[in-house]
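Here it is: the structure, laid out below.
Every protein chain but one is kept in place in this view of the complex.
Moving on, here comes subunit A:
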Amino acid sequence: MTGTALLPPLLAGAKITAELTIASTFIGAVLAFAAGIARGTGGRLIRLIAAVYIEIFRGTSLLVQLFWLYYALPLLGPSIGPFTTGVLALSLNIGAYGAEVVRGSILAVARAQHEAAIALNFSRRQRLWHIVLPQALPEMMPPLGNLAVQNLKDTSLVSMITIADLTFHAQNLRNLTLDTVPIYSLTLLLYFAMALILMACMRGLERWVRIGGSPARS
(Lines give C-alpha, C1' and ligand atoms only; values in the text may rest on other atoms or scores of the structure.)
Protein backbone atom coordinates (compact mmCIF):
# COMPACT_ATOMS: atom_id res chain seq x y z
CA MET A 1 0.00 0.00 0.00
CA THR A 2 1.39 3.42 -0.89
CA GLY A 3 1.53 6.58 1.17
CA THR A 4 -1.31 8.15 -0.80
CA ALA A 5 -3.60 5.30 0.14
CA LEU A 6 -2.58 5.49 3.80
CA LEU A 7 -3.14 9.21 4.06
CA PRO A 8 -6.95 9.54 3.92
CA PRO A 9 -7.69 7.29 6.92
CA LEU A 10 -4.83 8.84 8.89
CA LEU A 11 -6.10 12.35 8.11
CA ALA A 12 -9.58 11.33 9.20
CA GLY A 13 -8.03 10.18 12.48
CA ALA A 14 -6.01 13.37 12.79
CA LYS A 15 -9.23 15.35 12.52
CA ILE A 16 -10.69 13.47 15.48
CA THR A 17 -7.44 13.99 17.40
CA ALA A 18 -7.56 17.73 16.68
CA GLU A 19 -11.19 17.94 17.81
CA LEU A 20 -10.40 16.07 21.01
CA THR A 21 -7.44 18.34 21.68
CA ILE A 22 -9.27 21.58 21.05
CA ALA A 23 -12.32 20.62 23.09
CA SER A 24 -10.39 19.23 26.05
CA THR A 25 -7.78 21.99 26.11
CA PHE A 26 -10.53 24.58 26.16
CA ILE A 27 -12.61 22.87 28.86
CA GLY A 28 -9.42 21.96 30.72
CA ALA A 29 -8.37 25.61 30.78
CA VAL A 30 -11.71 26.61 32.29
CA LEU A 31 -11.32 23.86 34.91
CA ALA A 32 -7.72 24.90 35.56
CA PHE A 33 -8.70 28.49 36.28
CA ALA A 34 -11.70 27.54 38.38
CA ALA A 35 -9.84 24.95 40.47
CA GLY A 36 -6.58 26.92 40.61
CA ILE A 37 -8.28 30.11 41.80
CA ALA A 38 -10.46 28.12 44.20
CA ARG A 39 -7.48 26.33 45.71
CA GLY A 40 -5.35 29.45 45.85
CA THR A 41 -7.83 31.97 47.20
CA GLY A 42 -11.11 30.28 48.18
CA GLY A 43 -12.62 29.66 51.59
CA ARG A 44 -11.81 26.50 53.49
CA LEU A 45 -14.49 24.22 52.01
CA ILE A 46 -13.94 25.43 48.44
CA ARG A 47 -10.18 24.96 48.84
CA LEU A 48 -10.75 21.42 50.06
CA ILE A 49 -13.02 20.49 47.16
CA ALA A 50 -10.53 21.90 44.66
CA ALA A 51 -7.64 20.10 46.35
CA VAL A 52 -9.46 16.74 46.27
CA TYR A 53 -10.22 17.12 42.56
CA ILE A 54 -6.68 18.20 41.71
CA GLU A 55 -4.94 15.49 43.72
CA ILE A 56 -7.19 12.66 42.49
CA PHE A 57 -6.64 13.51 38.85
CA ARG A 58 -2.92 14.19 39.22
CA GLY A 59 -2.42 11.12 41.36
CA THR A 60 -3.96 8.54 39.03
CA SER A 61 -3.13 7.63 35.45
CA LEU A 62 -5.10 9.06 32.57
CA LEU A 63 -5.64 5.58 31.18
CA VAL A 64 -7.32 4.42 34.37
CA GLN A 65 -9.40 7.61 34.51
CA LEU A 66 -10.45 6.98 30.94
CA PHE A 67 -11.52 3.39 31.60
CA TRP A 68 -13.17 4.35 34.84
CA LEU A 69 -15.29 7.06 33.20
CA TYR A 70 -16.01 4.80 30.23
CA TYR A 71 -17.30 1.91 32.32
CA ALA A 72 -18.50 3.61 35.50
CA LEU A 73 -20.39 6.61 34.09
CA PRO A 74 -23.00 4.51 32.24
CA LEU A 75 -23.83 2.85 35.58
CA LEU A 76 -24.67 6.26 37.06
CA GLY A 77 -26.78 7.63 34.23
CA PRO A 78 -27.38 7.68 30.51
CA SER A 79 -24.36 6.81 28.37
CA ILE A 80 -22.59 9.85 26.93
CA GLY A 81 -20.67 8.07 24.18
CA PRO A 82 -16.94 7.47 23.83
CA PHE A 83 -16.02 10.84 22.31
CA THR A 84 -17.62 12.85 25.11
CA THR A 85 -16.13 10.46 27.65
CA GLY A 86 -12.70 11.00 26.07
CA VAL A 87 -13.08 14.79 26.14
CA LEU A 88 -14.25 14.63 29.74
CA ALA A 89 -11.32 12.50 30.90
CA LEU A 90 -8.75 14.61 29.07
CA SER A 91 -10.27 17.87 30.33
CA LEU A 92 -10.39 16.71 33.93
CA ASN A 93 -6.81 15.50 33.69
CA ILE A 94 -5.33 18.56 32.05
CA GLY A 95 -7.49 20.81 34.24
CA ALA A 96 -5.94 19.30 37.37
CA TYR A 97 -2.38 19.91 36.18
CA GLY A 98 -3.31 23.37 34.88
CA ALA A 99 -4.89 24.24 38.23
CA GLU A 100 -1.53 23.83 39.94
CA VAL A 101 0.07 26.16 37.38
CA VAL A 102 -2.68 28.75 37.91
CA ARG A 103 -2.45 28.48 41.68
CA GLY A 104 1.34 28.70 41.62
CA SER A 105 1.41 31.89 39.56
CA ILE A 106 -1.28 33.47 41.72
CA LEU A 107 0.72 32.73 44.86
CA ALA A 108 3.90 34.02 43.20
CA VAL A 109 2.53 37.56 42.99
CA ALA A 110 4.47 39.54 45.58
CA ARG A 111 3.00 40.15 49.01
CA ALA A 112 3.79 43.83 48.55
CA GLN A 113 1.26 43.96 45.70
CA HIS A 114 -1.46 42.56 47.96
CA GLU A 115 -0.57 45.07 50.66
CA ALA A 116 -0.68 48.00 48.24
CA ALA A 117 -4.09 46.80 47.07
CA ILE A 118 -5.38 46.44 50.64
CA ALA A 119 -4.14 49.95 51.42
CA LEU A 120 -6.19 51.21 48.45
CA ASN A 121 -9.21 49.42 49.89
CA PHE A 122 -9.73 46.89 47.10
CA SER A 123 -11.93 44.01 48.28
CA ARG A 124 -10.63 40.45 48.14
CA ARG A 125 -12.35 39.80 44.85
CA GLN A 126 -11.21 43.10 43.35
CA ARG A 127 -7.63 42.33 44.38
CA LEU A 128 -7.84 39.01 42.58
CA TRP A 129 -9.29 40.34 39.33
CA HIS A 130 -7.64 43.75 39.08
CA ILE A 131 -4.24 43.25 40.68
CA VAL A 132 -3.27 39.59 41.06
CA LEU A 133 -4.59 37.79 37.98
CA PRO A 134 -3.38 40.36 35.44
CA GLN A 135 0.12 39.92 36.86
CA ALA A 136 -0.13 36.14 37.18
CA LEU A 137 -1.55 35.51 33.70
CA PRO A 138 1.60 36.22 31.65
CA GLU A 139 3.60 34.03 34.04
CA MET A 140 1.28 31.04 33.67
CA MET A 141 1.08 31.08 29.88
CA PRO A 142 4.32 29.18 29.02
CA PRO A 143 3.62 26.25 31.39
CA LEU A 144 -0.02 26.15 30.28
CA GLY A 145 1.22 26.02 26.67
CA ASN A 146 3.35 22.99 27.54
CA LEU A 147 0.32 21.34 29.10
CA ALA A 148 -1.72 21.92 25.94
CA VAL A 149 0.93 20.09 23.90
CA GLN A 150 1.03 17.36 26.53
CA ASN A 151 -2.73 17.11 26.16
CA LEU A 152 -2.43 16.63 22.39
CA LYS A 153 -0.06 13.73 22.98
CA ASP A 154 -2.31 12.27 25.67
CA THR A 155 -5.23 12.08 23.26
CA SER A 156 -3.62 8.95 21.74
CA LEU A 157 -4.84 7.02 24.78
CA VAL A 158 -8.50 7.47 23.84
CA SER A 159 -8.11 4.88 21.10
CA MET A 160 -8.39 2.43 23.99
CA ILE A 161 -12.06 3.32 24.41
CA THR A 162 -12.82 2.83 20.71
CA ILE A 163 -12.48 6.43 19.57
CA ALA A 164 -11.21 6.51 15.97
CA ASP A 165 -8.43 9.04 16.50
CA LEU A 166 -5.07 9.16 14.71
CA THR A 167 -3.50 6.41 16.81
CA PHE A 168 -6.58 4.22 16.39
CA HIS A 169 -6.41 4.52 12.58
CA ALA A 170 -2.68 3.88 12.59
CA GLN A 171 -3.14 0.66 14.54
CA ASN A 172 -6.02 -0.35 12.30
CA LEU A 173 -3.99 0.21 9.13
CA ARG A 174 -1.09 -1.72 10.54
CA ASN A 175 -3.32 -4.70 11.28
CA LEU A 176 -4.66 -4.56 7.73
CA THR A 177 -1.47 -3.92 5.74
CA LEU A 178 1.53 -4.67 7.96
CA ASP A 179 3.21 -1.54 6.48
CA THR A 180 4.38 -0.67 9.95
CA VAL A 181 7.20 1.77 9.17
CA PRO A 182 5.43 4.05 6.65
CA ILE A 183 2.27 4.10 8.75
CA TYR A 184 4.00 5.12 11.94
CA SER A 185 6.29 7.56 10.14
CA LEU A 186 3.26 9.35 8.74
CA THR A 187 1.52 9.21 12.12
CA LEU A 188 4.55 10.71 13.79
CA LEU A 189 4.69 13.55 11.25
CA LEU A 190 1.00 14.28 11.65
CA TYR A 191 1.28 14.50 15.45
CA PHE A 192 4.34 16.69 15.08
CA ALA A 193 2.60 19.01 12.62
CA MET A 194 -0.34 19.38 14.98
CA ALA A 195 2.00 20.07 17.89
CA LEU A 196 3.77 22.79 15.88
CA ILE A 197 0.46 24.46 15.08
CA LEU A 198 -0.63 24.24 18.71
CA MET A 199 2.66 25.70 19.98
CA ALA A 200 2.37 28.58 17.53
CA CYS A 201 -1.17 29.27 18.76
CA MET A 202 -0.07 29.19 22.38
CA ARG A 203 2.80 31.54 21.69
CA GLY A 204 0.42 33.94 19.96
CA LEU A 205 -1.88 33.78 22.97
CA GLU A 206 1.05 34.38 25.30
CA ARG A 207 2.08 37.49 23.39
CA TRP A 208 -1.49 38.74 23.35
CA VAL A 209 -1.76 38.32 27.12
CA ARG A 210 1.46 40.26 27.69
CA ILE A 211 0.57 43.13 25.40
CA GLY A 212 -2.90 43.22 26.93
CA GLY A 213 -1.62 44.91 30.07
CA SER A 214 2.00 45.73 30.56
CA PRO A 215 4.54 47.42 28.34
CA ALA A 216 6.72 45.39 26.02
CA ARG A 217 9.29 43.78 28.28
CA SER A 218 12.87 43.95 27.19
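The criterion applied here is as follows: a contact is a pair of C-beta atoms (placed from the backbone, for glycine too) under 8 Å apart; a residue touches a chain by one contact, two chains touch by 3 or more; residues count from 1.
As a convention for this text, contacts and distances are computed from a predicted model.
Of the names listed as "ABC-2 type transport system ATP-binding protein", "OB-fold domain-containing protein", "ABC transporter amino acid permease" or "4Fe-4S dicluster domain-containing protein", the one that matches the UniProt record for the absent chain is "ABC transporter amino acid permease". Across A:61, A:113 or A:177, the single residue that touches the chain missing here is A:113.
When the missing chain is restored to the complex, the residue among A:123, A:162 or A:180 that touches it is A:123. When the missing chain is restored to the complex, the residue among A:42, A:104, A:134 or A:182 that touches it is A:134. For subunit A, the residues touching the absent chain in the complete assembly are 112-113, 115-116, 118-124, 126, 130-131, 134-135, 213-215.
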